[in-house]
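Apart from one protein chain that is not included, each protein chain of the complex appears where it belongs.
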Amino acid sequence: MSLIADTPISLIVLCSGLALVLIGLWGMLTQRNMIRMIVGFSLTDTGVHMVMVSIGYVTGGTAPIINDAVPIAEAASRVVDPVPSALVLTAIVIGLGVTAVMLSVAIRIYKARRTLMIDECTESKW
Amino acid sequence: MVAAFFTDVMLQPLGIYVLALGAGFLVPLFDRAHRGSAMLVFMGSLAGMVAIAALNLYAIINGAAVIDIETAGIAPPFAINLRFGLFEGGVVLAVNIAALLGAWHYLPSLKQHASALLLYLILVMGINGMVMTRDLFNLFIFIEITSIATYALIGMERTGTVLAAGFKYIIATSVATAFFLLGTIFIYYQVGTLNIDDIISHGALIHGPIGLIATLFVLTSLLIELKPYPANGWGLDVYETANSGIASLISVGVSAGVFFALFKLLPLMDAYLDSIAVVAGATFLLSNIIGLKQHNAKRLLGYSSIGQMGLLTLALVLLEQLDAGAQIALVVGGLFVNHLLAKAGLFWLAGIVDRTNIKDWASIARRPELLILLGLMFAALIGLPPFPGFWAKWELVMLLGSADQYGWILLVLLGSLLEAAYLFRWFSHARKRDDELTEHVCSFWQPAPVAIAAALLVAIGFGMAGTMDLDVPAMFLPLLAGFGLWLIDGLPARVKQLAMLLAVAAGGYWLTQELTGINQLFSYLLVAGGLLISIATIYRNDVRNGFYPLLAVLLLSLAALLRASTTLEFFFSWELMTLSSYLLITLARAGIKPALAYLLFSLGSAYFIFAGFAAAFASTGSILLADLGNVSSPGLVFSLLAAGFVIKMGGFGVHIWLPDAYAEADDDFTAMLSAVVSKAGIFGLVIIAAQLGIRSDIGLDPAYVLGWIGILTATFGALMAVFQEDIKRLVAYSSMGQLGYIVTGVALMSHLGWVSALYLTVNHFLFKGILFLSIAGIVLRTNERLMYKMGGLIKNMPVTFVFTMIAIIAMSGVPPLTGFGGKWMLFNALMEKGWYWIAALAFFSSAVAFLYMFRLLQTVFLGQRKLEHAKLREAPAILLVPQVVMIAAIMAISAYPKLLLDPLSAAINPWIANTLVWDGFALQTHYGYWNAPLIMAIVGGVWMVPLIILLLVSLTMKIQKVEQFNIVYAAERPHRPEDTHFAYNFFAHYDRAIGFLVRPRATAFWNAVIEWSHTLGSSLRVFYNGNGQTYALFILMYFVAMVLFNGGLGS
Amino acid sequence: MIAEWTGKIANFALTLLIVTAYGLFMTAFIERIIAKVQGRIGIPYWQPVINILKNFFKRTAVSHGYMFYLGPVFRIAGGIGTLAFIPVIYGSETFSNFSMAGDLFLVIYFMFFGQLGMALGAGESGHPYSAIGIARGLSQMTAYEVPFALAVISIVIQYDTLSITEIVAAQQGGWQNWTVFTNWVATLAAMLAFLGMTGYSPFDIFLAPQEIPIGPPTEFHSAYLSFMSLNRALFGATKLVLFMNLFFGGATGLIELMIKTWLIYMVAIVVGVAFPRFRVDQAIRFFFKIPTLIGIMSIVYAQMMLTS
Partner (left out) sequence: MIKRLFILMMLAVMAVIFLNLAGNYRENTELSRLGHYYAENGPQELGAPNLVTAVVVTYRGLDTLGEVTVLFISAAGVGLLLRRTRRKQDDEDLEQGDRAEETAGVHKPASEIVETATELLLPMVILFGIYVFLNGHLSPGGGFQGGAIIASGTMFLLLALPESHISRLMIAVIESLSGFSYVVVGVLGVLLAGGFLDNRIIDPGTYGALFSAGAIPLIYVFVGLKVGFELSAVLDRFRKEDTGPL
């Protein structure tokens, strides 16, 4: 228990994120069903987002909103880094966009050939 | 405000974004309002993007400051900024032009859906963004914008194959961008900034395992996007299946953006330059090897594209390593523009022609404009002059040479050669007229974007030449003349012939008028001689599309070659000569296949020369031909250059291209090839021998080896000629053999040796010119090339027979004609040098030569005439006219060789002191003497006396002229000439005795090389199994390998 | 000037006459020897002359065309010319002929002149056997040229000259200076080549004298044939003179010339009567083996002589 308690919170998030990346990769590499591969991608993507968020954490920091709770004078020492948060926001939207396109491609593939198995889509090769 | 809107926004690089986004967002609305207006907005925006890039780039080239665009009114690194400098401007402009032209090509598909229009627009903007942004995360966004737009456009066609390829593409690039994101965030973790300049200036903060892994994440991701071997199957599948419009944009646009991103981030990658170079180099070489196995047009373009990106990356990294930042614009820029326009053009062409298998491209065989475009694009991709790739490769190889990076030179040249192999094989398929295939139909305007791309390539190549302090008018004159003649190619043959002769005469005179010494000598031979032989082309009056322009290019580039004062000009004209002669060979009916071998060997030869020049440049830092002599490693330079020239002359072992090319080329052009074009190799050899060969520190070895190569060429050329049934192949092998003597003569590095070599060169020009022109006449009349199908033609073509006989006596070395002098001087020079074994072989090979010479005369002109040949006429007079001139020259030189020897000696004197001693009319050497006029007189005398006696006797005799078949034939009278004309397998017994010497070992060897490289290609491509997961796995492995290779797990 | 050249031509005419007569005599002589070996009486000594005269004065002839007509001309011009370039008797201005026009190399190459011309003439006759014979002859020629060329190179190295006169001069002063003794390897190679050159058995298949209508001269008759027979005698003798000059010390007088050439010829005859005929491919292979090897050794030998 103390191990977890002593571990910095951001490291836990970081590790979880990296683990999620690995799990997602596993899914993308081993699941033959395209929808499952897309799920794998989403996991990887989410993992990356978690890593990003964790990087922005500053020990003991709070949300980077400068109002009554965090006066301007103390801002620099009390808030977490706003940049990774901003980045992750963007990254999430982009991930969403990619996922949406991926799904539509998968749908079209299913329409066209009645299968979602990636290893049945190998006619162009060499 | 409105004015400010234009000056501050729209005309600034920022305007590109505003225009693309604004138009992109509004396109759906316009589309709903009016379909046409959407297209107008779309094309207008693209054109605007081109214009903005062009205006700003123009300003920067004219000295304006680099444009830094700050957003949000806050200085970087706290806000994102964009930069538009020289490099950015160049890339953006090039990409936008390609995009605009691509849109033109792609419009029929795009205009069906408004969303396709906007996706295309935003895709282009994304590439612009990737180039201009100076923020790492912003770069990620632009990569994603580009990617998503690409995904959607790939999927637009919605057939199963395209979608499957698209899905693989998405999976692969998503993994890559996930890596990029991870790398970016960890770099941010260490540096605390996202501005690229800021990161670079705080580069030291990137440290430790995190720094390494983060950098490698970013690096691998970018490399993956550039599709390195073997993690690139996903890219290939898309190239193969997607619409040519989007495939071209991926190949040139998206890759350009990613490449530029890599360029921007390269300062961070200092530690990994070696890895990148290895990856890029391997990609370039291996893609081109695999390309050999590929027959799918667009997939083949994919391999080429991937290879080119590998080359670009390699060049960038190597220049970076060599600290040659100043040359990046020329080398990388040149290669980049070259690839961009040529590859895009090819993809569009593939879309227009719409034949999957390159073997089916014969459908455009009757569409000269498409063929020309295809050829231009291929030539550009290979880096042939005058295209930008030529200048870039030149500069790259020179730089590599001066850094002693010969391994990389080898790789670059080998890869280019492989690429040439598959591209021009494709061209061969397209040239091949196949009546069964339906002709390709496309509208006049459809190839317009390709044509514009080709024009741009030429223009840029021309512009690059202008920056290099060269004799540009001379270099481009052949092309100009060729272009001019091409414009009038529709006129009647006679007009074209006249125009060609005038153009070559005027141009050749202008190019060579100021030459002196050896160059002047060769100018007589190549230009005046070439002109003489081209007179014979008048014997044909059919259309011959492209023949006359190309012939003008060939002859004028030979003239320009002689005029070259720098290695670059020399190489330029050399390549031009190679290309034009290749194309001329393809004009013949069966010439397409041999032409390919000709081209490949010629390119191989050119690359040896290239490497030799690079080695020379490395040593002297000068590209002047006159400085060639100052190199510090003459042995290496000499060997490389000599190898190049010897290949071009069809040296022993690398001769296999020669007989086929000579045999299958048009008959009058074969005369040109053998009599004139082959002399270019001799010229080169003489030049380097004069500059390098005579240096005392070269050591005997390279020259001695050359001497052996020469004599083996002579021996085996003669031996192989003995066993030919095809008259043109026979003379082709003979030509190879005769050139062998010349090589040996040059290799002697003595005054006498060179005089003999030059003398033999002139002689070779004369008798090979006569022989091939005679053959042209024979083939014209009989329509046969197999000698056993002829016979007895002396009755029909007595003049041709006499000319041939004189040429053959002049070739054989039998006194009193010219050949003897050459053999005599060569033999004396060999003895003086102490090369006894070579001398013995020279003896042997000239004896063997008698076999084929006799066979030629016997089986064609003598023996029994075929019945169907009874009514043949003499060869046309116009073919005989040049021969008469050459016969006269042979006779004059035979009787009075001083006529020729004095100028030859004078040309050599600057290099080696004269050793010719004249005693009256007799030439004296250490060993012997040769009094040509006396010999001529004696032989004339001893020939005339019996002749007169016999004539007198004849007066007293009743001489009965007998009919054919009236021979002593075991009391029988044969009736069929086929039975009595002893011609087929004439030297069967000789074959039984020593035929084992001439089994086609060289051919077998080169076939094995081809076989082996194809096998290699197919084993290298097993990774592309078509499974998206395997591709993704390779990407993972790629990253893992990069980390392991760079010690990422070390700590 | 004119007188000088007229004199030279007259001298040469004399040499030509002597050598031709000697060649004709030798032809008959050899025929007789062969006949004796085979148990026949053989021809009279004047038979060759009679043959030539008979043919020469024949009243009818057929023609196959102008090259056919020129063939014998080429042939005999080759024989005469070859002789013209060889000094026959050492030290004699009369018998030096036109050897100042060219050296050994010229002679060797000019020997092809007649062969080529005759081959073309024979070719125009249209007879397949002519062509076959020439094909065989040429093939064999390329083979014996190899040991011959090697031997020539060897002696050129040895004497450091290509001039026949100088080569002969270097062999003067006693039999021990003859090439056959100073450079026996080269001589051996050359003599083996000589067997092929003379066209006697075992290397006579290209002429095939026993099978009547075979060989290059098949179609020739009348004056044409007489030219060719004349040349055969002349050319054979010329070759003997050449070999004598190169390998056997030359000759300082006519008697020495006759003895030496007779002996050289006997080599070919002895071998000829003792060995059966080779097929062409066998002959070619033969020359490419032992004689060539000896020829190679002769160059090595000459180089060793030079260095020691």
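Observations
The chains carry the letters A, B and C, assigned in the order they are written, with residues numbered from 1 in each.
Note that contacts are C-beta pairs under 8 Å (C-beta built on N, C-alpha and C of every residue); 3 or more make two chains touch, one makes a residue touch a chain.
Keep in mind the model is a prediction, meaning the values are calculated, not measured.
Contacts of the undrawn chain with the visible chains, over the full complex, involve A, B. Only one of B:22, B:798 or B:876 touches the absent chain when the whole complex is considered: B:22. Checked against the full complex, the one of B:104, B:188, B:574 or B:617 touching the unshown chain is B:188.
The chain not shown here is touched by just one of B:50, B:67, B:119 or B:675, and that residue is B:119. Mapped onto subunit A, the interface with the missing chain covers residues 8-11, 14-15, 18-19, 21-22, 25-26, 29-30, 55-59, 63-67, 72, 75-77, 79-83, 85-87, 89-90, 92-94, 96-98, 100-101, 103-105, 107-108, 111-114.
Residues 1, 4-5, 8-9, 14, 17-18, 21-22, 24-29, 32, 69-74, 77-80, 82, 113-116, 118-119, 122, 125, 129, 133, 135, 137-138, 141-142, 144-145, 148-149, 151-153, 155-156, 158, 186, 188-189, 192-194, 208-210, 213, 1033, 1036-1037, 1039-1040, 1043-1044, 1048-1049, 1051 of subunit B touch the missing chain (whole complex, contact as defined above).
Here is the rule we use: only the chains that are shown with their structure count from here on.
One finds 50 Å separating the Cα centroids of subunit A and subunit B. We define each chain's centre as the mean of its Cα atoms; on that basis subunit A and subunit C are separated by 99 Å. Residues of subunit A found to touch two or more other chains are absent. Chain contacts: subunit B has no residue touching two or more partner chains. By the touch criterion given at the top, residues 137, 140-141, 144, 147-148, 151-152, 155, 158-161, 163-168, 170-171, 174-175, 178, 181-182, 185-186, 188-189, 194, 233, 236-237, 240-241, 293-294, 299, 1018, 1021, 1024-1029, 1032-1033, 1036 of subunit B touch subunit A in their complex.
Note for the complex: subunit C touches subunit B at residues 56, 58-67, 69-70, 72-74, 76-77, 80-81, 84-85, 98, 100-106, 109-110, 112-113, 116, 119-120, 123-128, 131-132, 134-136, 138-139, 141-143, 145-146, 149-150, 153, 156-157, 160-163, 213, 218-219, 222-224, 227, 279-282, 284-285, 288, 295, 299, 303.
In the complex of the two chains, the subunit B residues touching subunit C come out as 792, 794-795, 798, 801, 805, 809, 812-815, 820, 823-824, 827-828, 831, 836-837, 839-840, 843-844, 847-848, 850-851, 853-855, 857-859, 861-864, 922, 926-931, 934-935, 938-939, 942-943, 945-947, 950, 953-954, 956-962, 964-970, 980-983, 986-987, 989-990, 992-994.
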